[in-house]
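Scroll down for the structure; my scribbles are underneath it.
Every protein chain but one is kept in place in this view of the complex.
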Amino acid sequence: MTDISLTVNGIEHEVDVDPTTPLADLLHDELGYKGTKQSCSTGICGACTVRIDGQARKSCLHMAGQVAGAEVQTVEGLETDGELSPIQAAFIDEFSFQCGFCTPGVLMSTAALLDENPDPDEDEIVDALHGNICRCTGYIAIVDGVKEAARRLQDE
Amino acid sequence: MLEEAEYHRADSLADAFDVLSEHPDAVVVAGGQSLGLLVKEGIVSPEVVVDIGHIDALRGIERDGDVLRIGALTTHRTVETSSLVAETVPVLAEAASQIADVQIRNAGTMGGVCAYADPTADYPPVLMTVGATVHAASPDAEVEYAAADGFFAGYYESALADDELVTGVSLPVLGEGVGAGFEKLAYRRNDRALVNAAAVVEVDGDACTAARVAIGGVGDTPVMATEAAAGLVDADLTDADLAAAAERAREEVPVFPDPLVSDEYRVAMVETLTRRALTTARDRATADR
Partner (left out) sequence: MSESPASGPGGTGVGRSVTREDGRVKVTGRAEFTFDVELPNMLHAAFVRSPYAHARILDIDTSAAEAIPGVHAVLTQADFPGTKFGDGVFDQTCLADDRVLFEGHFVAVVAAETKRQAAAAVQAVDVEYEPLTPVVDGEAAFSKDPPAVVHPDLHSYETAAVLPPTFVEDRPNVYQHYTVRHGDVEAGFEAADRVYEDTFRTAPIQHAPMEPHMAVAKPEGDGELTIWTSCQALHKIRHTTARILGKPAAKVRVIEPFVGGGFGGKESPLLEPIAGRLADVTGRPVRVVHSREEEFKNATISGEVRTTVKTGVTEDGDIVARKVEALLPGGGYSSTGFMVARNCTFGIGNSYSIPNLHVDTYAVYTNTPVTGSYRGFGNRQVLFALESQLDEIARDLDLDPIQLRRQNLLAEGEVTAFNEERTHVASGAILDELEANLPEPVAPEGPWTSGVGVALVNKYSLAPTASSAIVKVHPDSTIELRYSSDEIGQGSTTAMSQIVAEEFGVEPETVEIVRGDTAVTPFDQGSISSRSTFNMGNAVKMACADAKSELFEHAAETLEIPPEDLETSGGRVYPKGDPDAGIAIEEVFTKAIYESGYFLRRGGEIIGKDTWNVEAGDPEPGKIGRVNSFYSEGAAAVALSVNTETGEIRLDRLVGVFDVGKAINPKLVREQIIGAFSMGLAGALYEEMVYDQRSGRTVNANYSDYKIPTAHEHPFDIEPIFLELGHPEGPYGAKGIGEVPTVALIPAIANAVRDATGHRFSELPITPEDVVLAR
(Lines give C-alpha, C1' and ligand atoms only; values in the text may rest on other atoms or scores of the structure.)
Protein backbone atom coordinates (compact mmCIF):
# COMPACT_ATOMS: atom_id res chain seq x y z
CA MET A 1 0.00 0.00 0.00
CA THR A 2 1.16 3.50 -0.72
CA ASP A 3 0.18 6.75 0.87
CA ILE A 4 -1.49 8.94 -1.67
CA SER A 5 -2.74 12.48 -1.14
CA LEU A 6 -5.30 14.02 -3.35
CA THR A 7 -7.88 16.75 -3.07
CA VAL A 8 -11.47 15.93 -3.85
CA ASN A 9 -14.02 18.72 -4.03
CA GLY A 10 -11.67 20.90 -2.10
CA ILE A 11 -11.16 18.39 0.69
CA GLU A 12 -7.71 16.86 1.17
CA HIS A 13 -7.59 13.11 1.48
CA GLU A 14 -4.75 10.87 2.45
CA VAL A 15 -5.30 7.26 1.61
CA ASP A 16 -3.28 4.12 1.87
CA VAL A 17 -4.08 2.17 -1.25
CA ASP A 18 -2.62 0.06 -3.99
CA PRO A 19 -1.49 2.76 -6.41
CA THR A 20 -2.88 0.87 -9.38
CA THR A 21 -6.38 1.08 -7.92
CA PRO A 22 -8.63 2.68 -10.53
CA LEU A 23 -9.54 6.20 -9.48
CA ALA A 24 -13.21 5.36 -9.95
CA ASP A 25 -12.97 2.62 -7.33
CA LEU A 26 -10.98 4.86 -5.00
CA LEU A 27 -13.56 7.63 -5.19
CA HIS A 28 -16.65 5.45 -4.89
CA ASP A 29 -15.56 2.65 -2.59
CA GLU A 30 -12.82 4.13 -0.43
CA LEU A 31 -13.63 7.81 -0.21
CA GLY A 32 -17.42 7.58 -0.29
CA TYR A 33 -18.07 9.74 -3.34
CA LYS A 34 -20.88 7.52 -4.45
CA GLY A 35 -22.00 9.74 -7.27
CA THR A 36 -19.18 8.49 -9.47
CA LYS A 37 -20.49 5.38 -11.18
CA GLN A 38 -18.99 2.71 -13.38
CA SER A 39 -20.89 1.07 -16.17
CA CYS A 40 -18.42 -0.48 -18.59
CA SER A 41 -15.22 -0.06 -16.60
CA THR A 42 -13.37 -0.09 -19.90
CA GLY A 43 -13.24 3.60 -20.66
CA ILE A 44 -15.97 3.86 -23.26
CA CYS A 45 -19.22 4.81 -21.57
CA GLY A 46 -18.14 7.84 -19.56
CA ALA A 47 -20.29 7.14 -16.50
CA CYS A 48 -17.13 7.47 -14.41
CA THR A 49 -16.26 10.94 -15.70
CA VAL A 50 -14.83 13.32 -13.11
CA ARG A 51 -12.64 16.40 -13.43
CA ILE A 52 -8.94 16.17 -12.72
CA ASP A 53 -7.30 19.57 -12.43
CA GLY A 54 -10.33 20.95 -14.23
CA GLN A 55 -10.31 18.54 -17.16
CA ALA A 56 -12.97 15.97 -17.84
CA ARG A 57 -11.41 12.54 -17.45
CA LYS A 58 -12.59 8.95 -17.23
CA SER A 59 -11.79 7.92 -13.70
CA CYS A 60 -11.90 4.20 -14.49
CA LEU A 61 -8.89 4.71 -16.75
CA HIS A 62 -6.77 6.50 -14.19
CA MET A 63 -4.79 4.86 -11.45
CA ALA A 64 -4.71 6.26 -7.96
CA GLY A 65 -0.98 6.83 -8.22
CA GLN A 66 -1.45 9.01 -11.29
CA VAL A 67 -3.64 11.50 -9.45
CA ALA A 68 -1.55 11.90 -6.35
CA GLY A 69 -1.38 15.61 -5.70
CA ALA A 70 -4.12 16.42 -8.14
CA GLU A 71 -7.41 18.23 -7.60
CA VAL A 72 -10.36 16.09 -8.41
CA GLN A 73 -13.94 17.25 -8.72
CA THR A 74 -16.83 14.81 -8.58
CA VAL A 75 -20.55 15.47 -8.93
CA GLU A 76 -20.75 16.06 -5.20
CA GLY A 77 -18.53 19.07 -5.74
CA LEU A 78 -20.94 20.91 -7.98
CA GLU A 79 -23.23 22.09 -5.23
CA THR A 80 -22.25 24.73 -2.70
CA ASP A 81 -23.46 24.45 0.88
CA GLY A 82 -26.40 22.38 -0.22
CA GLU A 83 -27.37 24.75 -2.98
CA LEU A 84 -27.50 23.31 -6.44
CA SER A 85 -25.23 24.70 -9.10
CA PRO A 86 -26.94 26.32 -12.09
CA ILE A 87 -25.95 23.26 -14.12
CA GLN A 88 -27.75 20.90 -11.80
CA ALA A 89 -30.81 23.14 -11.57
CA ALA A 90 -30.92 23.40 -15.36
CA PHE A 91 -30.78 19.61 -15.69
CA ILE A 92 -33.75 19.25 -13.37
CA ASP A 93 -35.80 21.85 -15.18
CA GLU A 94 -34.96 20.45 -18.61
CA PHE A 95 -35.55 16.81 -17.64
CA SER A 96 -31.99 16.02 -18.70
CA PHE A 97 -31.94 12.55 -17.17
CA GLN A 98 -34.07 9.46 -16.74
CA CYS A 99 -32.54 6.56 -14.83
CA GLY A 100 -29.77 8.86 -13.61
CA PHE A 101 -26.88 6.44 -13.78
CA CYS A 102 -25.00 8.32 -16.52
CA THR A 103 -25.98 11.68 -15.06
CA PRO A 104 -23.03 12.41 -12.76
CA GLY A 105 -20.62 11.74 -15.63
CA VAL A 106 -22.63 13.94 -17.98
CA LEU A 107 -22.70 16.73 -15.39
CA MET A 108 -18.93 16.64 -15.02
CA SER A 109 -18.37 16.73 -18.78
CA THR A 110 -20.79 19.66 -18.89
CA ALA A 111 -19.05 21.51 -16.08
CA ALA A 112 -15.71 21.08 -17.83
CA LEU A 113 -17.17 22.24 -21.14
CA LEU A 114 -18.81 25.35 -19.76
CA ASP A 115 -15.69 26.38 -17.90
CA GLU A 116 -13.70 26.25 -21.11
CA ASN A 117 -16.44 27.41 -23.46
CA PRO A 118 -19.24 29.37 -21.75
CA ASP A 119 -21.35 29.68 -24.90
CA PRO A 120 -21.08 26.45 -26.85
CA ASP A 121 -23.17 25.74 -29.92
CA GLU A 122 -24.97 22.46 -30.39
CA ASP A 123 -22.07 20.83 -32.26
CA GLU A 124 -19.65 21.76 -29.52
CA ILE A 125 -21.98 20.38 -26.89
CA VAL A 126 -22.35 17.09 -28.73
CA ASP A 127 -18.57 16.90 -29.16
CA ALA A 128 -18.12 17.40 -25.44
CA LEU A 129 -20.67 14.70 -24.66
CA HIS A 130 -19.45 12.18 -27.20
CA GLY A 131 -17.76 10.20 -24.47
CA ASN A 132 -20.86 9.98 -22.27
CA ILE A 133 -23.26 7.26 -23.27
CA CYS A 134 -26.88 7.55 -22.20
CA ARG A 135 -29.19 4.66 -22.80
CA CYS A 136 -32.39 6.38 -21.75
CA THR A 137 -32.80 9.88 -23.08
CA GLY A 138 -31.73 10.06 -26.73
CA TYR A 139 -29.65 13.12 -25.71
CA ILE A 140 -32.00 15.90 -26.75
CA ALA A 141 -33.04 16.73 -23.20
CA ILE A 142 -29.42 16.54 -22.12
CA VAL A 143 -28.32 19.04 -24.76
CA ASP A 144 -31.24 21.27 -23.76
CA GLY A 145 -30.00 21.04 -20.19
CA VAL A 146 -26.49 22.07 -21.18
CA LYS A 147 -27.79 25.01 -23.19
CA GLU A 148 -29.92 26.15 -20.28
CA ALA A 149 -27.01 25.69 -17.91
CA ALA A 150 -24.87 27.91 -20.14
CA ARG A 151 -27.58 30.56 -20.12
CA ARG A 152 -27.87 30.50 -16.36
CA LEU A 153 -24.14 30.61 -15.79
CA GLN A 154 -23.84 33.61 -18.08
CA ASP A 155 -26.60 35.35 -16.19
CA GLU A 156 -24.79 34.91 -12.90
CA MET B 1 -2.25 -11.23 -9.02
CA LEU B 2 -2.80 -10.89 -5.33
CA GLU B 3 0.24 -8.79 -4.81
CA GLU B 4 -0.30 -5.15 -5.27
CA ALA B 5 1.85 -3.35 -7.76
CA GLU B 6 4.83 -1.19 -6.99
CA TYR B 7 4.36 2.31 -8.25
CA HIS B 8 7.08 4.78 -9.08
CA ARG B 9 6.47 8.31 -10.16
CA ALA B 10 9.46 9.44 -12.16
CA ASP B 11 10.31 13.12 -11.95
CA SER B 12 12.91 12.94 -14.69
CA LEU B 13 13.96 10.67 -17.51
CA ALA B 14 17.01 9.64 -15.57
CA ASP B 15 14.79 8.68 -12.69
CA ALA B 16 12.60 6.61 -15.02
CA PHE B 17 15.60 4.84 -16.47
CA ASP B 18 16.87 4.03 -12.99
CA VAL B 19 13.65 2.25 -12.12
CA LEU B 20 13.49 0.51 -15.46
CA SER B 21 17.03 -0.80 -15.14
CA GLU B 22 16.08 -2.28 -11.76
CA HIS B 23 12.77 -3.61 -13.06
CA PRO B 24 13.06 -4.39 -16.76
CA ASP B 25 9.52 -5.76 -16.83
CA ALA B 26 8.03 -2.60 -15.43
CA VAL B 27 5.12 -1.13 -17.32
CA VAL B 28 5.46 2.49 -18.34
CA VAL B 29 2.39 4.69 -18.12
CA ALA B 30 1.91 8.19 -19.45
CA GLY B 31 -1.75 9.00 -20.08
CA GLY B 32 -2.89 5.55 -19.12
CA GLN B 33 -5.83 5.50 -21.49
CA SER B 34 -4.74 2.34 -23.28
CA LEU B 35 -2.92 0.78 -20.36
CA GLY B 36 -5.90 1.24 -18.08
CA LEU B 37 -8.00 -0.94 -20.32
CA LEU B 38 -5.36 -3.64 -20.65
CA VAL B 39 -4.98 -3.85 -16.88
CA LYS B 40 -8.71 -4.09 -16.33
CA GLU B 41 -9.12 -6.82 -18.88
CA GLY B 42 -6.34 -8.77 -17.22
CA ILE B 43 -4.22 -8.69 -20.36
CA VAL B 44 -1.49 -6.90 -18.47
CA SER B 45 -0.86 -7.40 -14.75
CA PRO B 46 1.97 -5.08 -13.92
CA GLU B 47 4.08 -5.76 -10.87
CA VAL B 48 5.89 -2.49 -11.24
CA VAL B 49 4.48 0.65 -12.78
CA VAL B 50 6.60 3.61 -13.80
CA ASP B 51 4.56 6.75 -14.18
CA ILE B 52 6.34 9.12 -16.54
CA GLY B 53 3.30 11.37 -16.81
CA HIS B 54 4.79 14.11 -14.68
CA ILE B 55 8.18 14.62 -16.33
CA ASP B 56 8.27 18.27 -17.34
CA ALA B 57 11.00 17.76 -19.92
CA LEU B 58 8.56 15.71 -21.99
CA ARG B 59 5.98 18.42 -22.26
CA GLY B 60 5.46 21.27 -24.65
CA ILE B 61 4.93 22.20 -28.24
CA GLU B 62 7.35 24.55 -29.90
CA ARG B 63 8.24 25.71 -33.34
CA ASP B 64 11.87 25.56 -34.17
CA GLY B 65 12.21 27.17 -37.59
CA ASP B 66 10.77 24.71 -40.06
CA VAL B 67 10.20 22.06 -37.50
CA LEU B 68 7.36 21.58 -35.05
CA ARG B 69 8.42 19.74 -31.91
CA ILE B 70 5.86 17.99 -29.80
CA GLY B 71 6.80 16.58 -26.41
CA ALA B 72 5.88 12.98 -25.71
CA LEU B 73 3.44 13.94 -22.97
CA THR B 74 1.48 16.33 -25.16
CA THR B 75 -2.15 15.32 -24.96
CA HIS B 76 -4.38 14.89 -27.99
CA ARG B 77 -6.56 17.67 -26.66
CA THR B 78 -3.60 20.01 -26.62
CA VAL B 79 -2.70 19.06 -30.19
CA GLU B 80 -6.33 19.48 -31.22
CA THR B 81 -6.62 22.99 -29.81
CA SER B 82 -3.10 24.32 -30.29
CA SER B 83 -2.79 27.40 -32.48
CA LEU B 84 0.82 26.45 -33.16
CA VAL B 85 -0.22 23.11 -34.61
CA ALA B 86 -2.99 24.80 -36.57
CA GLU B 87 -0.42 27.13 -38.11
CA THR B 88 2.19 24.56 -38.98
CA VAL B 89 0.75 21.02 -39.38
CA PRO B 90 -3.03 21.43 -39.22
CA VAL B 91 -3.66 17.89 -40.43
CA LEU B 92 -2.29 16.61 -37.14
CA ALA B 93 -4.92 18.57 -35.22
CA GLU B 94 -7.58 17.17 -37.50
CA ALA B 95 -6.45 13.65 -36.72
CA ALA B 96 -6.30 14.45 -32.99
CA SER B 97 -9.87 15.73 -32.98
CA GLN B 98 -11.11 12.40 -34.24
CA ILE B 99 -9.61 10.36 -31.45
CA ALA B 100 -12.21 8.90 -29.10
CA ASP B 101 -13.70 11.63 -26.93
CA VAL B 102 -12.73 14.70 -24.93
CA GLN B 103 -12.05 12.76 -21.74
CA ILE B 104 -9.63 10.44 -23.47
CA ARG B 105 -8.04 13.24 -25.45
CA ASN B 106 -7.43 15.09 -22.21
CA ALA B 107 -5.24 12.27 -21.01
CA GLY B 108 -3.89 10.36 -24.02
CA THR B 109 -0.45 11.35 -25.23
CA MET B 110 1.55 11.53 -28.45
CA GLY B 111 4.31 9.44 -26.90
CA GLY B 112 1.81 6.86 -25.79
CA VAL B 113 0.35 6.51 -29.26
CA CYS B 114 3.79 6.04 -30.76
CA ALA B 115 4.93 3.48 -28.25
CA TYR B 116 1.66 1.53 -28.23
CA ALA B 117 1.62 1.20 -32.03
CA ASP B 118 -2.09 0.42 -32.26
CA PRO B 119 -2.64 -0.34 -35.95
CA THR B 120 -5.90 1.62 -35.93
CA ALA B 121 -4.42 4.73 -34.34
CA ASP B 122 -4.99 8.04 -36.10
CA TYR B 123 -1.64 9.80 -35.70
CA PRO B 124 0.62 7.22 -37.39
CA PRO B 125 -0.57 7.65 -41.01
CA VAL B 126 -0.22 11.40 -40.56
CA LEU B 127 3.23 11.12 -39.03
CA MET B 128 4.30 8.83 -41.83
CA THR B 129 3.09 11.01 -44.66
CA VAL B 130 4.35 14.35 -43.36
CA GLY B 131 7.74 12.79 -42.74
CA ALA B 132 7.81 13.01 -38.97
CA THR B 133 10.62 11.82 -36.76
CA VAL B 134 10.04 9.96 -33.50
CA HIS B 135 12.62 10.89 -30.87
CA ALA B 136 13.53 8.45 -28.18
CA ALA B 137 16.04 8.13 -25.43
CA SER B 138 17.72 5.28 -23.65
CA PRO B 139 19.90 5.59 -20.55
CA ASP B 140 22.95 6.15 -22.73
CA ALA B 141 21.76 7.63 -25.96
CA GLU B 142 19.27 9.65 -27.92
CA VAL B 143 17.80 8.02 -30.97
CA GLU B 144 15.68 9.08 -33.91
CA TYR B 145 13.28 7.03 -35.97
CA ALA B 146 11.68 8.05 -39.24
CA ALA B 147 7.98 7.43 -38.70
CA ALA B 148 7.55 6.16 -42.26
CA ASP B 149 10.49 3.84 -42.14
CA GLY B 150 9.33 0.93 -40.03
CA PHE B 151 8.86 2.70 -36.72
CA PHE B 152 5.41 1.13 -36.55
CA ALA B 153 7.01 -2.24 -36.89
CA GLY B 154 4.37 -4.82 -36.11
CA TYR B 155 1.08 -5.57 -34.45
CA TYR B 156 1.15 -3.29 -31.36
CA GLU B 157 4.91 -3.25 -31.76
CA SER B 158 7.00 -0.18 -32.29
CA ALA B 159 10.67 -0.25 -33.27
CA LEU B 160 11.68 1.01 -29.83
CA ALA B 161 14.27 -1.04 -28.05
CA ASP B 162 13.33 -2.36 -24.64
CA ASP B 163 15.22 0.37 -22.84
CA GLU B 164 14.00 3.28 -24.96
CA LEU B 165 11.32 5.81 -24.14
CA VAL B 166 9.72 8.19 -26.62
CA THR B 167 10.66 11.75 -25.78
CA GLY B 168 8.86 13.54 -28.57
CA VAL B 169 7.96 13.84 -32.20
CA SER B 170 9.17 16.41 -34.68
CA LEU B 171 7.33 17.26 -37.85
CA PRO B 172 8.25 19.43 -40.80
CA VAL B 173 6.15 22.56 -40.98
CA LEU B 174 3.94 22.31 -44.03
CA GLY B 175 4.92 25.21 -46.21
CA GLU B 176 3.64 26.67 -49.42
CA GLY B 177 2.81 24.16 -52.07
CA VAL B 178 2.40 21.40 -49.53
CA GLY B 179 -1.00 20.07 -48.62
CA ALA B 180 -2.09 17.27 -46.32
CA GLY B 181 -5.34 15.46 -45.74
CA PHE B 182 -6.63 12.90 -43.27
CA GLU B 183 -9.71 10.72 -43.48
CA LYS B 184 -11.12 8.25 -41.04
CA LEU B 185 -13.97 5.78 -41.23
CA ALA B 186 -15.68 4.17 -38.27
CA TYR B 187 -19.27 3.16 -37.63
CA ARG B 188 -19.55 5.53 -34.72
CA ARG B 189 -17.90 8.90 -34.81
CA ASN B 190 -14.38 8.74 -33.45
CA ASP B 191 -14.39 4.99 -32.86
CA ARG B 192 -11.15 3.22 -33.53
CA ALA B 193 -10.74 3.41 -37.27
CA LEU B 194 -11.96 0.70 -39.57
CA VAL B 195 -9.84 2.45 -42.17
CA ASN B 196 -7.90 5.68 -41.97
CA ALA B 197 -5.87 7.41 -44.63
CA ALA B 198 -3.41 10.28 -44.72
CA ALA B 199 -2.02 11.95 -47.82
CA VAL B 200 0.50 14.66 -48.50
CA VAL B 201 1.22 16.21 -51.88
CA GLU B 202 3.78 18.81 -52.82
CA VAL B 203 3.39 20.88 -55.92
CA ASP B 204 5.69 23.19 -57.80
CA GLY B 205 3.76 25.24 -60.28
CA ASP B 206 1.42 22.82 -62.01
CA ALA B 207 3.11 19.58 -61.33
CA CYS B 208 3.28 17.35 -58.34
CA THR B 209 6.78 16.95 -57.05
CA ALA B 210 6.11 14.55 -54.23
CA ALA B 211 3.25 12.52 -52.85
CA ARG B 212 2.83 10.20 -49.92
CA VAL B 213 -0.13 8.10 -48.91
CA ALA B 214 -0.46 5.99 -45.78
CA ILE B 215 -3.33 3.70 -44.88
CA GLY B 216 -4.09 2.46 -41.37
CA GLY B 217 -6.61 0.25 -39.69
CA VAL B 218 -6.58 -2.64 -42.12
CA GLY B 219 -3.36 -4.46 -41.33
CA ASP B 220 -0.96 -5.18 -38.53
CA THR B 221 0.59 -1.78 -39.06
CA PRO B 222 -0.18 1.31 -41.11
CA VAL B 223 1.40 1.04 -44.55
CA MET B 224 2.70 3.46 -47.12
CA ALA B 225 0.83 3.11 -50.40
CA THR B 226 3.93 3.66 -52.46
CA GLU B 227 2.55 2.75 -55.88
CA ALA B 228 -0.45 4.97 -55.35
CA ALA B 229 1.81 7.88 -54.49
CA ALA B 230 4.45 7.19 -57.10
CA GLY B 231 1.95 7.49 -59.89
CA LEU B 232 1.13 11.03 -58.85
CA VAL B 233 4.59 12.50 -59.20
CA ASP B 234 4.77 14.74 -62.26
CA ALA B 235 1.02 14.36 -62.74
CA ASP B 236 -1.40 17.28 -62.84
CA LEU B 237 -3.40 16.02 -59.93
CA THR B 238 -6.74 16.16 -61.68
CA ASP B 239 -9.64 14.37 -60.07
CA ALA B 240 -9.04 11.53 -62.49
CA ASP B 241 -5.40 11.29 -61.42
CA LEU B 242 -6.42 11.12 -57.80
CA ALA B 243 -9.08 8.52 -58.51
CA ALA B 244 -6.51 6.41 -60.31
CA ALA B 245 -4.14 6.73 -57.38
CA ALA B 246 -6.90 5.67 -55.04
CA GLU B 247 -7.50 2.63 -57.17
CA ARG B 248 -3.82 1.76 -57.01
CA ALA B 249 -3.94 2.10 -53.24
CA ARG B 250 -6.87 -0.25 -53.18
CA GLU B 251 -4.88 -2.80 -55.12
CA GLU B 252 -1.64 -2.52 -53.23
CA VAL B 253 -2.74 -2.23 -49.59
CA PRO B 254 -3.38 -5.62 -48.01
CA VAL B 255 -6.57 -5.80 -45.95
CA PHE B 256 -6.40 -8.32 -43.13
CA PRO B 257 -9.53 -10.23 -42.08
CA ASP B 258 -11.71 -8.70 -39.39
CA PRO B 259 -14.29 -10.76 -37.49
CA LEU B 260 -16.87 -8.00 -37.63
CA VAL B 261 -16.49 -6.27 -41.00
CA SER B 262 -15.98 -7.76 -44.45
CA ASP B 263 -12.81 -7.41 -46.46
CA GLU B 264 -14.79 -6.23 -49.46
CA TYR B 265 -16.14 -3.19 -47.69
CA ARG B 266 -12.86 -2.16 -46.19
CA VAL B 267 -11.06 -2.57 -49.48
CA ALA B 268 -13.62 -0.28 -51.07
CA MET B 269 -13.14 2.21 -48.27
CA VAL B 270 -9.37 2.20 -48.70
CA GLU B 271 -10.02 3.54 -52.17
CA THR B 272 -12.67 6.06 -51.07
CA LEU B 273 -10.65 7.44 -48.17
CA THR B 274 -7.47 7.64 -50.22
CA ARG B 275 -9.25 9.62 -52.88
CA ARG B 276 -10.71 11.98 -50.29
CA ALA B 277 -7.45 12.46 -48.44
CA LEU B 278 -5.63 13.13 -51.70
CA THR B 279 -8.33 15.57 -52.76
CA THR B 280 -7.96 17.54 -49.56
CA ALA B 281 -4.19 17.44 -49.85
CA ARG B 282 -4.24 18.61 -53.43
CA ASP B 283 -6.74 21.38 -52.74
CA ARG B 284 -4.62 22.66 -49.89
CA ALA B 285 -1.37 22.38 -51.78
CA THR B 286 -2.77 24.36 -54.68
CA ALA B 287 -4.78 26.80 -52.60
CA ASP B 288 -2.51 29.78 -53.07
CA ARG B 289 -2.24 29.59 -56.85
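Chains here go by letter, A and B, matching the order in which they are written, and residues are numbered from 1 within each.
One rule holds for everything that comes next: a residue touches a chain if its C-beta (ideal position, glycine included) is under 8 Å from a C-beta of that chain, and two chains touch if they have at least 3 such contacts.
Model, not experiment: these values are computed from the prediction.
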Option from A:4, A:26 or A:44 whose C-beta touches the chain left out: A:44
Per the touch definition above, residue among A:23, A:52, A:67 or A:107 touching the missing chain: A:107
Absent-chain interface as seen on chain A, which is shown: 18, 25, 28-29, 33-42, 44-45, 47, 74-76, 78-79, 84, 88, 91-93, 95, 97-104, 107, 122, 126, 129-143
Interface residues of chain B (partner: the chain not displayed): 1-2, 4, 42, 185, 187-192, 259-262, 264-265, 268-269, 272
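Just so we're on the same page, only the chains that are shown with their structure count from here on.
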Whole-Å gap between the CA centroids of chain A and chain B: 29
Chain A contact footprint on chain B (complex, rising order): 4-5, 7, 9, 29, 32-33, 36-37, 39-41, 46, 49, 51, 53, 77, 100-104, 106-107, 189-190
Residues of chain A touching chain B in the complex: 1-2, 18-20, 22, 41-43, 46, 49, 55-58, 60-63, 65-66, 68, 109, 112-113, 127-128, 130-132
